[in-house]
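The complex is shown incomplete by one protein chain, all other protein chains being positioned as in the whole.
Labels run A, B and C following the written order; every chain starts at residue 1.
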Amino acid sequence: MIIEIKQSSANMAADLAAKAKAFQIDYLGKTYLITGSNLKEVPDYLDNHTAQHWVFSNDIQLASKKFQVEKREVSFGKVSIGGQTNNTILIGGPCSVESEEQIRSAAQLLTSMGLTTLRGGCYKPRTSPYSFQGLGLEGLELLAKMRQEYGLSVITEARDATHIQEIIEHTDIIQVGAKAMYDQGILRACSKIKKPVLIKRGFGTTLQEFVQAAEFVLSGGNENVVLCERGIRTFETGTRFTLDLCGVAWLQEHCNLPIVLDPSHAMGYAYGVNPLARACVAMGIDGLLIEAHPNPKVAKSDASQQLNYDEFKTLKDDLQKVAQSIGYQIV
Amino acid sequence: MIIEIKQSSANMAADLAAKAKAFQIDYLGKTYLITGSNLKEVPDYLDNHTAQHWVFSNDIQLASKKFQVEKREVSFGKVSIGGQTNNTILIGGPCSVESEEQIRSAAQLLTSMGLTTLRGGCYKPRTSPYSFQGLGLEGLELLAKMRQEYGLSVITEARDATHIQEIIEHTDIIQVGAKAMYDQGILRACSKIKKPVLIKRGFGTTLQEFVQAAEFVLSGGNENVVLCERGIRTFETGTRFTLDLCGVAWLQEHCNLPIVLDPSHAMGYAYGVNPLARACVAMGIDGLLIEAHPNPKVAKSDASQQLNYDEFKTLKDDLQKVAQSIGYQIV
Amino acid sequence: MIIEIKQSSANMAADLAAKAKAFQIDYLGKTYLITGSNLKEVPDYLDNHTAQHWVFSNDIQLASKKFQVEKREVSFGKVSIGGQTNNTILIGGPCSVESEEQIRSAAQLLTSMGLTTLRGGCYKPRTSPYSFQGLGLEGLELLAKMRQEYGLSVITEARDATHIQEIIEHTDIIQVGAKAMYDQGILRACSKIKKPVLIKRGFGTTLQEFVQAAEFVLSGGNENVVLCERGIRTFETGTRFTLDLCGVAWLQEHCNLPIVLDPSHAMGYAYGVNPLARACVAMGIDGLLIEAHPNPKVAKSDASQQLNYDEFKTLKDDLQKVAQSIGYQIV
Partner (left out) sequence: MIIEIKQSSANMAADLAAKAKAFQIDYLGKTYLITGSNLKEVPDYLDNHTAQHWVFSNDIQLASKKFQVEKREVSFGKVSIGGQTNNTILIGGPCSVESEEQIRSAAQLLTSMGLTTLRGGCYKPRTSPYSFQGLGLEGLELLAKMRQEYGLSVITEARDATHIQEIIEHTDIIQVGAKAMYDQGILRACSKIKKPVLIKRGFGTTLQEFVQAAEFVLSGGNENVVLCERGIRTFETGTRFTLDLCGVAWLQEHCNLPIVLDPSHAMGYAYGVNPLARACVAMGIDGLLIEAHPNPKVAKSDASQQLNYDEFKTLKDDLQKVAQSIGYQIV
């Protein structure tokens, strides 16, 4: 249940929250208490302090359109997504930060194209200890350098809770990876800040669990959450994963969070990235994460699915046309 | 292996096919023998009769772009899809033919919108014996009547081999349903005719098996095959199925058959049909199957996912814009 | 709803069934009408003719323990399974009938081991037209010959409705294959006979759909139905399918039909058949289908998963010990 506390009772909110074992947040100038959805009636001791309340059938609450029907607007530095913006942000960059030369070339590419947000993995969630694990802090510092030199926003992925503070310090947007999205160490750390948090759906994760991961961040007081669908694991092995656009339609119907899609990881093959990205944009989504590498063949991870820079430029042009056909623009 | 027989040996093709235990087909004025892909070298006795040959790593052969890189063109009566047409056909109509009044209203709707192909189920592949099973032959006759009165092409689904001849007689395009796509009784009957055959992917079917179902029809001599993705079964239950657009990208890359998509069945909820259909069109596909009903709430099957007629008209307008943005048109 | 008609009204049952659009069956000396589960109250015009009735939340009705809590007993010729028998029948034989010599060797093996039921495929539901498709009628006649010479019961699989009558004529138990289990042509033909019908679960089929396939046969008047779990399709590719023993526990809890398991197809590799078969037997199931071939390496289908005859004999010994530990016996 979400309970909006009367203005006149706001100074008692902390005590009331403790009594109700509820989360307390301030959002758009109002104070709310949030409990589990199993609570269906406002407790007597809150009656006089309650302005209005919302009852839910499951634990999708703050993210639900039943609580707030308008899509939230989240700022990614120079541009915002969601809300009334009709922006679809195109976030590009390599799977992994490999060297200054490599990440600089990506930064230059984005800048030359008028794009604003650079991605690059520093802590790679590889499934084998014998694979390249990312540059770690060195990579973070390279990203921060690009931010400073090129005025880009940077986003990178947290693999586990041991380095979440480093990531929060060095980046503009924190990505919670698909394999880490149940990680409460990460989620709770992200709930205490105000930087945007992009949560990737686990490949074995239901839509409900996915949105509930966002509730960990929202209920802790950070309202800047973006959901990212990146493919689920199915029986089909011709492609790496299965991008769940039915799920995106479901999220658009039920949730108030902006939605970013990652067709690169879903497909696993560069040939499918352009048509899939067009499909995503046609749905009216808020952003795309696309892997691009100066020379995909020698990439240290995800070689098969990264676009080269010419393909990436073509992609933007193609997407812009589709976006405009539905009243959006690629930014 | 596919072997193109020299013109000079064409009169011996039947004997050669028997010796090689191969399928023999005539396609675009040439004669081909087709064997399993385990055959990797042309047998000695065929050497002098072979114009050229193709070796395959699996049993996707006639449908493979390695055999013919150009997408096949298939005629649906007044319009063609595939080939160089850049047409995306919008096939509409109710889940089930329920009455003359109902199917006539659908025929009138399509005609008024300039569309050409009417769908409607007569033999419903319900999973319970206690559900509405379709009108059977009576439904087929209603469809045939609409064809005659309105000049529409009609398509309906074969549920099993017991009524395939009736369907072949009464319709223009034969739909092999998702639950029937392994049915060799149906596939072999369809291979002996020239009418277009639309094969739906089973919800538990791999892409390779899916295309191999088409090979049953192609190797029997019917080159007019269209593939239809309609959602696969995954762990996600928020939507009815999961539309596999990664799989569509794979099909576009590897196969020469036109591709039609069915977002209605994949989604299971009307609210998602429009955004998903836009996504499909943006990929450059050859057609869409969309369920529309004059009053979805009282539909005898699939009530939740059918559009009403206003929604269907809006859909066409929305799709046309997306189609044009990539150089296609809705027909 | 299932309605038991009073003895005194039995002569009116056909008329009442027509009025209620219900299936009518005779079972264990009583007459029942069966409608869809959406009917929750006995119609007025049946009130005086109703001895008792059962309401259901879904279309699992005749197969439900809510209708009959005791497991049904089904006779496989010399032995019965289900009911109070505590028998686990071990059905063996090759994937495909390939020759008289091969199937005779299997018949001799079974006979020497005291087993009673021989399996062998004649119409193989291959996914490629270029693979071995089975011997068809010739195979059926070989099976019938073995039955006559060795006194064995024989079971083979129907691939589609075009040959179901041949199979009914030549075999003792009709197997509805995993790819054919939605085939109403087959299911309705099987509902009109009294021979046992073994329905395999489709690899993309839910438990509810699986049992509803049995309802097609049961509601048509054939009470001799056996369910066979043979593995579902999941994201895991290390094995061919995933044997769903949680699903078996669910079936044991909710259904009154005997349950046979097919670990050979689920696993896809001979090395796993023995441990998986032991697992199945320990659950207290009613039978096992095990593929065995005189020389698996040269088998025309499913070469990797068939046991050789020594492995099959060892298997029976191993299973007998496990069966006895839970009060069952292998027959």
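Assume a residue touches a chain if its C-beta (ideal position, glycine included) is under 8 Å from a C-beta of that chain, and two chains touch if they have at least 3 such contacts.
Predicted model, so just to flag it, every value in this text is computed and none were measured.
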Q.
I'm checking contacts with the chain that's been left out. Which of C:23, C:123, C:216 or C:241 qualifies?
A. C:241
Q) Which one touches the absent chain: A:3, A:16 or A:34? A) A:34
Q) For chain B, which residues lie in contact with the unshown chain of the complex? A) 233-235, 237
**Q.** Residues of chain C (touch criterion as defined above) contacting the omitted chain
**A.** 204, 206-208, 231-232, 234-250, 252-253, 266-267, 269, 271-272, 275-276, 278-284, 318, 321-322, 324-326
Q: Could you list which residues of chain A touch the chain missing from the display?
A: 23, 34-37, 59, 61, 125, 127-131, 133, 159-162, 179-180, 182-186, 202-205, 208-209, 212-213, 215-216, 219-220, 232-233
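Throughout what follows, only the chains that are shown with their structure count from here on.
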Q: Would you mind checking which chain's mean C-alpha position lies nearest the centre of all protein C-alpha atoms?
A: B
Q: Note whether the interface between chain A and chain B is symmetric in residue numbering, meaning over half of all numbers used appear on both sides, and answer same or different.
A: same
Q.
I'd like to verify one number: the distance from the centre of chain B to the centre of chain C, where each centre is the average of its C-alpha atoms, in whole angstrom.
A. 32
Q | Distance from chain B to chain A - Cα centre to Cα centre, in angstrom | A | 37
Q: Note the residues in chain A that touch 2 or more other chains, in rising order.
A: 234-235, 237
